[in-house]
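Presented below is the structure to which this report refers.
Coming up: chain A.
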Amino acid sequence: MNMTWIALIIGLIMLIMAFAAIYAKKLAVAIIAAGVVSLLASILYLTLAAPDVAMTEAAIGSGLSTIIFFYAINKIRKQSHD
Partner candidate 1 sequence: MEIFQLEYITLITGGLLVLTGLWGIISQKNLIRMVIGFSLFDTGLHVIMISIGYIRNGTAPILDKAVDKVNAAGQIVDPLPQALVLTAIVIGLGVTALMLAYVVRLHKEKGSLNITNFKDLKW
Partner candidate 2 sequence: MSIIAKLLWVLLGLFIILNWGLLMGALIRKIVARVGKRVGIRWYQPWLSLPMLYSTRSSISHGVMYYLGPVFRLSGGVGIFLFMPLIVGSPYFDNFSFAGDVVVILYFQFFGMLGMALGAGEGGHPYSTIGISRGLAQFTTVEVPLTLAVISLAIQYDTLSIKEIAAAQQGGITNWTLFTNPLATAAALLSMLGIFRHAPFNLVQAPNEIPIGPPTEYHGTYLGVLRTNGAILHVIEAVLFMNLFFGGAGNWIELIIKTFFIYFFTVFIGVVFPRFRIEQSVVWFLKVPLVLGILAILFMAI
Partner candidate 3 sequence: MVTPIFIIATGLGLAFALGFIPKKHINLTGILSFLGLAFMTFISGQWLFSYLGNNELSQFIFTAGARPPFAIALKMGQAEAMITLLINVVGLLSAVFLYDKLKQIGRNAFIIYLVLIMALNVIVMTRDLFNLFVFLEITSIATAGLMLLDSNLKTLSAGFKYLLATSLIAGVFLIGTIFIYSFGGSLFIDDLTAIGMAPLKAVSVAVFLLMISIILELKPFPANGWGLDVYQTANPGISSVISGGTATAMLFALYKIMPLSTMQSYDILIWVGLITFLGSNLMGLKQSDARRLLGYSSIGQIGLMISIIGMKPYIQFDIQIILLAILITHLMAKAGFFWLTGIVGNTDISKWGMIRKHPEMLFLMGTFVFALIGFPPFPSFFGKWQLIMELSSSGHFLWIGLILLGSLIEAVYLFRWLGYAIKKETATQSSIDIRPHKTLPTIIFAVFLYGVGYLASFWFPMGGSINWLPLAFIAILFALDFLPAWIKNIISIAGLSYYAYQIIPEQEGLYLIFAFIFLIGGILTLIPGFTNKGKRIGFYPVAMMMFVGMGMLIEAQSMLEFFFGWELMTAGSYFLIIRGHRSMPHALSYMLFSLGGAYLIFAAFGIAFAGSGNFLMSGLSTMGGLGGIAYTLLAIGFMTKTASLGLHIWLPGAHAEAESDVSPMVSAILLKAGVLGLIITFMAMGGPNNEYTTLPYVLGWLGAITALVGNLAAAFQEDAKRLLAYSSIGQLGYILFALAMMTHLGWLTGIGYSLSHFAYKAILFMGIGAVVLRLKTHNMFEMGGMIKKMPFTFIAVLMGIITLAGIPPLIGFAGKWLFYNAIIEKGWYFQGTIIFFAGIIAFLYCFRILYAVFLGQLKDEHRNVKEAPIWYLIPQYLLLLSIMIFSAKPEWIFQPLGSMLAPIFPQGQLVWNEGGTAFSDIGYWNGSWVMYIIGIMFVMIFAWLFIQNRKPKKVKQFNIVYAGEKPERPETTHMAYNMYSGYNKALGFITANGITTFWNWISEHVTAMGDSLRKIYSGNGQTYVFHIILFVIIVYLFSNGGF
């Protein structure tokens, strides 16, 4: 079935991205990778017939969350410059 294949591929990418998020050299990359994992998760939710959750994940998990992460590392970077 198509859906299943899509899910499988997305799942694999998610895992790769997850490892990237952990092992990426630069924090920014790591954060973006984590955001991508969330984004892919929201696609999975769509395939699983959960549009509400998908929206939420997209808006919160990959959107806001990433923003907050960035704010945080930004802030940290500035702290260490001083």
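How these were chosen: all candidates are chains of the complex that A comes from, given by their letters.
The rule is simple: contacts are C-beta pairs under 8 Å (C-beta built on N, C-alpha and C of every residue); 3 or more make two chains touch, one makes a residue touch a chain; residues count from 1.
From a predicted model like this one, the values you see are computed outputs, not experimental measurements.
Note on this complex: chain A touches candidate 1; the remaining options among 1, 2 or 3 do not touch it here.
Contacts from chain A toward candidate 1 in the complex involve residues 1, 3-4, 7-8, 10-11, 14-15, 18-19, 21-22, 27, 30-31, 34, 37-38, 41, 44-45, 47-53, 56-57, 60-61, 64-65, 68-69, 71-73, 75-76, 79-80.
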